[in-house]
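Inspection log for the structure reproduced underneath, given as structure tokens.
Not every chain of the complex is shown here; the ones you see sit where they belong.
In this document, chain identifiers A and B correspond to the written order of the chains, with residue numbering beginning at 1 in each.
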Amino acid sequence: MIVRPRPGLLRLFFILRGSVLQRIFPQVLVVMALSTVVVLAHRTDPGRIPSFDGAPFALLGIALSVFLGFSNNACYDRWWEARKAWGQLVAMARDLVRQTLILEHRGPAAAAGRRRLVDLAIAFPHALVVHLREGASPVDLGRVLPAGMEREALPGVPDKFLPDRILRGMGAVLATLRSAGHLSDMEFVMIDGVLGRMTETLTACERIKTTPVPFGYALLLHRTAYLFCFLLPFGFADVLGWGTPLAAALVAYTFFGLDALGGELEEPFGTLPNDLPIAALATTIEIILREGMGERDLPVALEPVDFMLL
Amino acid sequence: MIVRPRPGLLRLFFILRGSVLQRIFPQVLVVMALSTVVVLAHRTDPGRIPSFDGAPFALLGIALSVFLGFSNNACYDRWWEARKAWGQLVAMARDLVRQTLILEHRGPAAAAGRRRLVDLAIAFPHALVVHLREGASPVDLGRVLPAGMEREALPGVPDKFLPDRILRGMGAVLATLRSAGHLSDMEFVMIDGVLGRMTETLTACERIKTTPVPFGYALLLHRTAYLFCFLLPFGFADVLGWGTPLAAALVAYTFFGLDALGGELEEPFGTLPNDLPIAALATTIEIILREGMGERDLPVALEPVDFMLL
């Protein structure tokens, strides 16, 4: 995620980091080149290159705007839902620390159970990062993984059941505490609710990761946007003349840009500039849990590098 | 559901799988042919074929865009809600395994009850696939259906009460466990909550399956889209000349495509390319439940065939 103050008016036009411009630059350039060729051909030999009236293009462009608006809305909603799911993990950290305070009143075994619950909860978001983000380094995970949760998969290969195993590990601690009489049934259910919300987060993130916006939409919008922008010069060469390349590039920048941004937001767990900083969030959750347990030697919160937070 | 990385720019235009193009190809062709005829007639005998000004078409086209946007939004929401309902089943699997851990502390009869609960939960999503998807093969179902849940209906005929019977079967196990004192009332209510969410999923899926978007909308949008595209050549033949067939085909592809995609998403449980992969999800849920019970011989997750996951 790009973290920076809104730039001033002049700098606005020269920012590359976080802009989608880098990714769509080739296509915009192609549209500009094509426009130049069309205008040139039009000037030198008006009869050869067909030129259309702009009206049907306007119609298609407006339709495209409406559909890109709809599609970006859907992608943004996914992105925001993913962020909310991670926010639920933050709330989980606070609730867990607070709700397990009663265990401190119930003897050392109960207090040890509490520590184990929190240790597992610290590992969970880091495991989730490895689970969701292609190529996320499992180094952080090794640092926080408690005993008994060693990864079963081969080294370097993500263990796809790890988040599940951590949650079940927490469930086992709870069941033991309940059996030993350290928790009343109501208290047991209350803390199990925290695990339930962690499960929800895991499931929601998996859903967003494995279920993209229907491929048919992506294809239809992609194709229409590209065809539209490639035909644009033919429609406007007549009326805009040498202004055509500029206008076509501006329109292409807007439409390709929105299409590309939608694609970035659609899969919010990657490491592209507009993706969610889930590694930083995992560290934040760890800090909240450790600080809540009274630790003083807290990990350092991740900072944006070159305005970018991972 | 189509599962594939976003294709590169060039391949984009040649993908058929998952594109809605195959289904609307005849209609687009008709529009192209009609356009050609109109332009031809226009050229050879300008007075015979009426030609209109494009402005009213632009107006209608924009209105149509807005309404198609609204309708696609509604259809996408249904599709996403269906996916969320199935996500709730995934969360259910995790919650059930975790929450029933306490039963392992309460003797062999309680543990046997837990096993029975999980076995029934494994059968539930497979039964739901047969319940929701026309023509789904009940083979998988036979593999997982526990004793006492044999299908009452004739072979080959879906038993429409089967999901209900499975849920009641789980409820009966719970009630027995409660009566035998293996569960406190609070714990009983907690696990019953899992069954409650399975009931919600079943009910939500049935609602989406049996209540399409109001027929009047489908009809109105269908008709307007078709009339619009068939009249298009008359409106643009004048200004676009031989560009008309191309432009009309592009507009028709966009409008027919969105109309068809909306129709696909509206009934998300089928086997069309943009439908939800509920059979694969049912297997995923089974894997989560079995892995959670410590089984090692897990079923194989369904893989996309030809980029398509069912």
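Here is the rule we go by: a contact is a pair of C-beta atoms (placed from the backbone, for glycine too) under 8 Å apart; a residue touches a chain by one contact, two chains touch by 3 or more.
Keep in mind the model is a prediction, meaning the values are calculated, not measured.
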Assembly copy number, counted for this structure file with 2 shown: 5
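One rule holds in what follows: only the chains that are shown with their structure count from here on.
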Distance between chain centroids, defined by C-alpha means - chain A, chain B (Å): 24
Touching residues (chain side chain A, partner chain B) in the complex: 27, 50, 52-53, 55-56, 58-60, 62-64, 66-67, 69-70, 73-74, 161, 164, 167-168, 170-172, 174-176, 178-179, 185-186, 188-189, 192, 195-196, 199-200, 202-204, 206-207, 211, 214-220, 222-224, 226-228, 231, 234, 263
Touching residues on chain B, where the partner in the complex is chain A: 1-2, 4, 6, 9, 12-13, 15, 18-20, 54-55, 57-58, 61-62, 64-66, 68-69, 72-73, 76, 79-80, 83-84, 87-88, 90-91, 94-95, 97-99, 101-102, 104-105, 184-187, 189-190, 236, 239-243, 247, 250-251, 253-255, 257-258, 261, 264-265, 273-274, 276, 288, 291-292
